[in-house]
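Every protein chain of the complex appears in place save one, which is left out.
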Amino acid sequence: MRLVVASGKGGTGKTLVATHLAGLAAGRGIEAVYADADVEAPNGHLFLAPAVEREERHALPLPVLPAGRCAACGACQDFCPYHAILVLPGAPDAPDAPGSVLVFPELCHNCGGCVRVCPSAALSEAPHEDGTLREGRAGPLRFLEGRLDVGEPRAAPLIRDLLRRIPADVFAVVDAPPGASCATTAALSGADRALLVTEPTPFGLHDLRAALRLCRAVEVPAAVVLNRADLGDDRPLRAFLDAERVPVLAAWRYDPDVAAAVARGELAARRVPWLREAAERLLDACLAPAEVDRP
Amino acid sequence: MKQVVVASGKGGTGKTSLTAAFAELAGRPVVLVDADVDAANLALLFPGPDEPAREFEAGRLARIDAARCTLCKRCLEACRFDALRLVERRLAVREIACEGCGVCAVVCPEDAVSFEPQRAGEWTVRETRFGPLVHAELAPGAGNSGKLVARLRETARGLAERLGARWLLIDGPPGIGCPVHASVTGADLLVAVTEPTPSALHDLGRLLELAERFRLPAAVVLNKADLDPAGTALVTAAAAARGAELLGRIPFDPAVPRHLAAGRGLLVVPGVREAVTDCWDAVVRRLEAPAARPEERNDAAV
Partner (left out) sequence: MSGKLAVPIRDGEGLAARLHAQFGRAPAFVVVDPDGAEPPQRLANEGAQAEHGAGIGAAALLLRHGVTAVAAERFGPKAEQALRAGGVALFLAPAGLTVAEVLERYRAGTLARHELKVY
């Protein structure tokens, strides 16, 4: 089963929920994997403190021009919808000199189209590193993480490759990026269910709507975990979720002890008994046959 | 006119509430941009009429002409984004995955692929008490949020020039990816909001590294400062290590979330108000300094 923990708004407690579900599942002897797909700001490792067993650089295929065959015809430039490849003409006083290209890695979508259209077969692809993938263990829990290099613009390709490393037939918890754009979409790929973590504030509700629209667009059934549930008026949120027929699987209150544990980079359930109990119940709800989200 | 972008790395540290408070302190008119387009919350704190929404189109969406398609599936094999699938003997394009690259059209032997503009969201300008707020709503799963942010900023810049606004405040998205790049490029100052937790500290480091790469002056505001004194010391050290001025420390007050939930800003909470005002005063001092340092001036000596 693959559970993806997402949220519209940032800071609602995705990592809190995801690390606990994964950790407790492993503690029950279930073969469990935690995958940190919040590749721009991966924080799961702070709480799970995994022993890293493998670390690999991740790369995207980027067009390159090995010497000599570019006729500066411009076919690649004309094809590219992203302005990622620019043809530089050869010197005017040396007409046999080959042309060359300038590639903008930050604009390139790595689609391979320019290589296909080049009539001189002059272009090929070379790896362009954009991040790091790590694998390890935190006790019985398997840990996976993607980390985007600072300055790289796109999270989605790294997230897709991270998810491909999740083995089949495990209980996988994916910690998704906040928001509802293409990075979160990538993290939802292959999900059996999305857990949307939110809070009872106007911000939380507004962003939850966007996250729910996304889940519907990718056809992933969603359920909600309400965190810091007593810090605001939850009625508009609950009314919205009732109307949308989205189940609320848990409501966790604000507890300064939990906040303090998070602030110390600790798994709060180790010190806060009610949270441990609540997380175990949430895990039970997740492992039970899913209540289908009927829009 | 100075552009200040408020960003954070980690979500939930208080970017939006801080931006809103700065807007109140900045003097009217101030131009606001909500660049966190997939979770745009600034408008929730600034009621007012919106102009009719404008469609934002970015990129292309592939379309397969079923009449010409022979189901050879070369497109499906060539697509690197998993955007094509066979559904009941028809090749369909998954809108949410298509990046409009055009490879399918290149490989199609039947000329069955065409493209239409992809609707990525909508945006508008709201008239608020403090000045115009440019905000948007991204379509679910849409990419191109960086481009939408660029459009919002361009609009805001034009408005600021027309209105003679001294300040343009940008509420940035979390993370460090392309939407953040589009939010911070060309700004005069990045205000990085953080909190004294290991997660926020970790993400602050990445954001400050990004600022360095972009040659963007950065300063730090430590929110919920008294949550953990050890964490506070670490944040102060991290900011100093990157040459980022610590503008101020805002105390944690459980009254704040309740006020925000009721649509009231940070400035109504005593203690918090003073701290936020100190931060803003530090921004003003920094950006309205009489002589800019030589390397910051554009070398347009004509």
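Structure notes:
For clarity, chains are labelled A and B in written order, and residue numbers in each chain start from 1.
Operating definition for what follows: a contact is a pair of C-beta atoms (placed from the backbone, for glycine too) under 8 Å apart; a residue touches a chain by one contact, two chains touch by 3 or more.
Only a predicted model underlies this, so the values are computations on that prediction, with no experimental measurement involved.
Within the full complex, the residue among A:V52, A:L88, A:A126 or A:A239 touching the omitted chain is A:L88. If you put the hidden chain back, the residue from B:V5, B:A58 or B:L247 that touches it is B:A58. Remark: the omitted chain is touched by one listed residue; of B:V6, B:L42 or B:A150 this is B:A150. Residue positions on subunit A in contact with the hidden chain: 77, 82-84, 86-89, 92, 102, 104, 107, in rising order.
One rule holds for everything that comes next: only the chains that are shown with their structure count from here on.
Each chain gets a centre from the mean of its Cα atoms; for subunit A and subunit B, those two points are 18 Å apart. Those residues of subunit B that touch subunit A in the complex are listed here as 8-13, 16, 36-41, 44, 59-60, 78, 80-81, 96-97, 99-103, 106-107, 137-138, 140-143, 145-146, 173-181, 196-199, 202-203, 206, 209-210, 213, 227-228, 231, 254, 257-258, 260-261, 263. Against subunit B, the residues of subunit A that register as touching in their complex are 8-12, 15, 40-41, 43, 46, 79, 81-82, 109-113, 116-117, 148, 150-156, 177-185, 200-203, 206-207, 210, 213-214, 216-218, 228, 231-233, 254, 259-260, 262-265.
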